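This is the structure I want to talk about, given as structure tokens.
Missing here: one protein chain of the complex. Every other protein chain is in place.
Letters A, B and C mark the chains as written, and numbering starts fresh at 1 in each.
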Amino acid sequence: MKFSSVHYLVKKGIDNVVRNKMMAFASFCVLLVSLLLVGVSVLAYLNVNSIIGGVEQKNEIAIYLQDGIPNEMIEHFGDNLRGLPNVADVVFYSKEEALDDFKARMADSDMLFDSLNGENPLPDAYRVRVADIQHISETVSTIAKFEGVDSIDAPYDFVNSLLQIRKVLMAVMGTLILAMVIVSIVIISSTTKTSVYSRREEIQIMKYVGATDAFIRFPFFVEGMVTGFFAGCIAFLVTWGVYTAVTNALQNQTLVLNIIGTGSIIQFTDIILPIAISYMAVGALIGALGCAISTKRYINV
Amino acid sequence: MKFSSVHYLVKKGIDNVVRNKMMAFASFCVLLVSLLLVGVSVLAYLNVNSIIGGVEQKNEIAIYLQDGIPNEMIEHFGDNLRGLPNVADVVFYSKEEALDDFKARMADSDMLFDSLNGENPLPDAYRVRVADIQHISETVSTIAKFEGVDSIDAPYDFVNSLLQIRKVLMAVMGTLILAMVIVSIVIISSTTKTSVYSRREEIQIMKYVGATDAFIRFPFFVEGMVTGFFAGCIAFLVTWGVYTAVTNALQNQTLVLNIIGTGSIIQFTDIILPIAISYMAVGALIGALGCAISTKRYINV
Amino acid sequence: MVELKDVSVKYSTGVDALNHINLRINDGDFAFVVGSSGAGKSTMIKLLLKEIDATEGTVCVNGYHLNKLKRRKIPELRRTIGIVFQDFRLIPTMTVYENIAFVLRVIDAPTKYIKKRVAYVIGLVGLQDKAKHFPSELSGGEMQRVAIARALVNDPKLIIADEPTGNIDPELSFEIVELLKSINACGTTILMVTHEHELVRHFGGRIINIDNGEIVFDDIMEGTDEI
Partner (left out) sequence: MVELKDVSVKYSTGVDALNHINLRINDGDFAFVVGSSGAGKSTMIKLLLKEIDATEGTVCVNGYHLNKLKRRKIPELRRTIGIVFQDFRLIPTMTVYENIAFVLRVIDAPTKYIKKRVAYVIGLVGLQDKAKHFPSELSGGEMQRVAIARALVNDPKLIIADEPTGNIDPELSFEIVELLKSINACGTTILMVTHEHELVRHFGGRIINIDNGEIVFDDIMEGTDEI
């Protein structure tokens, strides 16, 4: 095909958007809605993932040391802990700190401590945070073999709950995305089919006067692409606005933020570029394919 | 209009569904998707609401009694508590039980209790569950005026978190429903507009041969109603299947169930009738209105 | 009765389709409208049906003043007119039978009467075999005959036929015009646009010649009765 033909077909596709305003607008709306449904679901998925990651960071293994081991051994112990692969953070928690904290927590029951006569029955301890809670039990059993360990308190309940919650939430969010993709396919194909149906006459006449399939479909392709691209742009702007509004609203919900951790919510500005590109590219692609595929049916004359 | 005409128009509407299979199917799909989006959002809303309600039931106010008050006064105190309007549940928690529980919890620090010499420093207490946590502070201040109260431990943090979480979740779910309603309106109006557009010729010819607006629109109305009704039926079946599958899947997630409470998830069989009726009625109505409204545009000739 | 007084039509594209037309067709008349392609014949017909509005002047059809006619009265007007459109305008989703019956449906005619009457007019135009076919399954001439049957079916006061024999062979065309003549004899006013000078010459009667949006000839000529 010559350049003049390509130029003509592209121009024709763009003209069609203007000439079939009503149709183009309907396709635009449906593409916009689809992009938003899928886009927002994906963003929600990413955030839930990040939030669970944030909560997971709060895991803590307490390693109680045997009473009376020498200071250099305690330090050596700490170095060994820091050298382990799955360990993210190591904090030493002396028996004195432990007693102070205990007293503070039990302030109501002061009388209990009076009888201690200054003795401290609590052990020295290390507090360790693991990087990946999925492998927490392996890390614990490695530590258990260290010399000087009295006992280890690992948050297995917390970890199990969290792993299960993550599984459920990820399943829910994954299903949501899948559902939204299916919804999008259904509504986009319904609309493009209907839209192309109302132009079947035009398609068939072109075929009758000697146009090839590609020649007929190309402008439809361009038309869908232009519509889809604009839908992508608007979807991006809407997402931006909604996302920012939601995160701002969440800033005020301190209690909720306490639970999920402030840093866990992804800032829109951090992902603005991939989002913009995905929206426009996916919009243009889906729009183009939807139109081009739907024309197929009426072109066989 | 005579009966024969009404009969003719209804029959024509139903015939149209069959004759415009492609269009009817597109409308059907879009209506189905819309009903599912809104329906599932509403069900999710109801469940989240019920789950939060379940969690709220777990609130507990501890009322510590003054040391050494007589037994009959303690009992009288309990009766008074039970008489309060916002109190759902009252349990007496004696100082002996309290000490046992405390010892059990502190099993690791046995040595602390050795020095108590059989003395029990803990007070008798009542544990109260309020019906509506929104009014917990009023209930607490009423109780505070009772004779024999030493101190009251109310779960204000828990209540505040819960109230805030409820607010956030309800806002999120409400927005979701609203968004889905908007999405539905957009996609339904896009599809019906496109669908009716492709039949504008037919509509206009009818007008040219002397048909009134109502005569032309009635079959479209019936057509939309039939399509919408079927979409409602299928939406109902899909919801049923999905809902049952999800609740069954949740039964296995014991840890999640522990948090949200088993009874909090609404059983589908409890709401089967209103759901079926809503789906079919809303489907039929929206389908009918969508078609009838869209014809208006082309009827002005 | 049809009356156009000083009527002009200018399309939104700027085309002056009719220029200060004056025309009066009395009840019971039979008139041929002739004129070259693009002269404004169909435009005049669209006016009578209130498909378009006159830019200037007043239009009066069967006692309705179209300039002041309310939107919801339009169907009433159209039911008094039987029209054969130049482009047929058959409803593609209805069979031949349904297309014709539809005109009776809209006036709430009894089902029994509809059956009898529609079968009768389908017979008049010779389409008995095609009653259950859809327009897309018909030949050009057959579609045109369906359009004619539809215009006759509800015994309108005025029949307007825009080029009703353009796709029909001469023999059948003569039959169609004879049919219209016989209907006219029973009192129906008939206005027929045609390009077939043979027909006009043969049947004669009132002849209105439109050229370039103006009536250039309007008089009665004897039919030659030759073929």
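List of remarks:
Throughout what follows, contacts are C-beta pairs under 8 Å (C-beta built on N, C-alpha and C of every residue); 3 or more make two chains touch, one makes a residue touch a chain.
Owing to the predicted nature of the structure, the values given are computational and were not obtained by experimental measurement.
Put simply, the missing chain touches A, C once the whole complex is considered. Considering A:141, A:160, A:175 or A:212, the position touching the chain not shown turns out to be A:212 (whole complex). Screening C:10, C:115 or C:133 against the full complex identifies C:133 as the residue touching the chain left out. Where subunit C meets the omitted chain, the residues involved are 11, 13, 15, 34-39, 41-43, 86-87, 133, 137-142, 144-145, 162-163, 166-173, 195-198. By the touch definition given at the top, subunit A reaches the unshown chain through residues 1-2, 4-5, 8, 16, 19-20, 199, 201-202, 205-213, 215, 300-301.
Going forward, only the chains that are shown with their structure count from here on.
Centroid analysis (C-alpha atoms only) places A farthest from subunit C.
At the centre of the protein atoms shown, by the Cα-centroid criterion, sits B. Averaged C-alpha coordinates give centres for subunit A and subunit B that are 25 Å from one another. In terms of their C-alpha centroids, the spacing between subunit A and subunit C amounts to 67 Å.
One inter-chain figure worth recording: subunit B and subunit C are separated by 63 Å, centre to centre, where each centre is the mean of the chain's CA atoms.
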